[in-house]
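Accompanying notes for the structure given below.
Every protein chain of the complex appears in place save one, which is left out.
Moving on to subunit A:
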Amino acid sequence: MTSDPADPSEPTSPEGQALQPRRFMHLRWDLDKTYLRTEFDTVKDLIKTFRQKAEDKVAVAGASALLRALLDPRERSHRRVTFISGSPRQMRKVLTAKLALDGVEPDMFILKPNLENLLRGRFRAIRGQVGYKLKALLLSHMAAEHVDEYLFGDDAEQDAFIYSVYADILAGRVDAVALAAILSTCKVYRGDVDEIMAYHRQLFGSGEVVRRIFIHLERRSPLDRFAAYGARVVAIYNYFQGAAVLFEAGALEPRGLLAVTEAMESDGYTPERLANSLQDLMRRGVLHFATIERMSRELAAAESTMGRPVPRFLHAFEDAIGSLENLQRPGPRWESEINYLGIYHEARFRRQQHRFLGIRLLD
């Protein structure tokens, strides 16, 4: 962990003239299946993951490039990254080493006290994520006036649910009664409930700080599973899609977008796969045609430095959106009221169908 960020409210130019307050950006990342390609579906996978060395761990294509681009040294003083992972604390050394190998230096790295949970007989807390992650998010909330938070999770756990509850606590949409009902339904331990409720009292209604929640579709879950969360949650198949959305939001510079594109291509992504990914965002109304045109221009301008991949990508891209040029798809709505209990029970029912009736989770 590092110290709290500097006060961002009054930045000044070298000449001492007052500047417009720059917005702080706080990036919150999950680790397994979001940043790292991790398998933990079986005990064997778990043991393998636990024994892996830092150099054997592999990041999801484009994840480290995106994170490095967002943490550009020129912007670093106004950007902060927190990792909140369900991995045990005993893995801190190897995970920190892996992030260092990728050139990522987190400001805060929160890991789960699994051994403590085990020794105290808190078995539900070993598998459960709601109490742990919600508490960690609230604990590491950066109390800056002008802050934008971008959260990154995956579809293997309950990240969309937890992140949205967190965002709505800050936005003042999940009050104490609603939060208590959610925590009770999720069977969060009493001690964790008390702590979360204490944070809720401090932070409730802090502001609309969570701009986007990116859910990496590691399991390729159907998109409509995230529709109830509204436009704030963006399900992404890869980090090129995440970079495109951040580019549209003005949170990522063109050079960052380029770096992610390059990283994806060196990871084996063909121009067709990248073009398909953009077409998907456009059809879902997440990305607008004007943004895509701007992206194409920026990428074309970089042609001379990139060599062949960019023109190939642009060619594939023209092919992908050519027939959809006049498409004016309204984007997903921003939900002002999310039925968290309904979402929770629906997900639970789906898991039970899978467990007892053998109905595939992806159907």
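Assume a contact is a pair of C-beta atoms (placed from the backbone, for glycine too) under 8 Å apart; a residue touches a chain by one contact, two chains touch by 3 or more; residues count from 1.
To be clear about the criterion, contacts and distances are computed from a predicted model.
Chemist: For the complex's missing chain, which UniProt name, "Phospholipid/cholesterol/gamma-HCH transport system permease protein", "Phosphate acyltransferase", "Cytochrome c oxidase subunit 1" or "Acyl-CoA dehydrogenase"?
Modeler: Result for the unshown chain: "Phosphate acyltransferase".
Chemist: For the chain left out of this view, which of A:A143, A:A249 or A:L324 touches it?
Modeler: Spelled out, the listed residue whose C-beta touches the missing chain is A:L324.
Chemist: Pick out which of A:A54, A:A97, A:I126 or A:A227 touches the chain that's been left out of the picture.
Modeler: Among A:A54, A:A97, A:I126 or A:A227, only A:A227 touches the chain that is not shown.
Chemist: May I ask which residue of A:T96, A:N276 or A:Q353 touches the chain that does not appear here?
Modeler: Within the whole complex, the residue contacting the unshown chain is A:N276.
Chemist: Using the document's contact rule, name the residues of subunit A that touch the chain not shown here.
Modeler: Interface with the chain not displayed, on the subunit A side: 220-224, 227, 237-238, 269-270, 272-273, 275-277, 279-280, 283-284, 308, 312, 315, 320, 323-324, 327, 329, 362-363.
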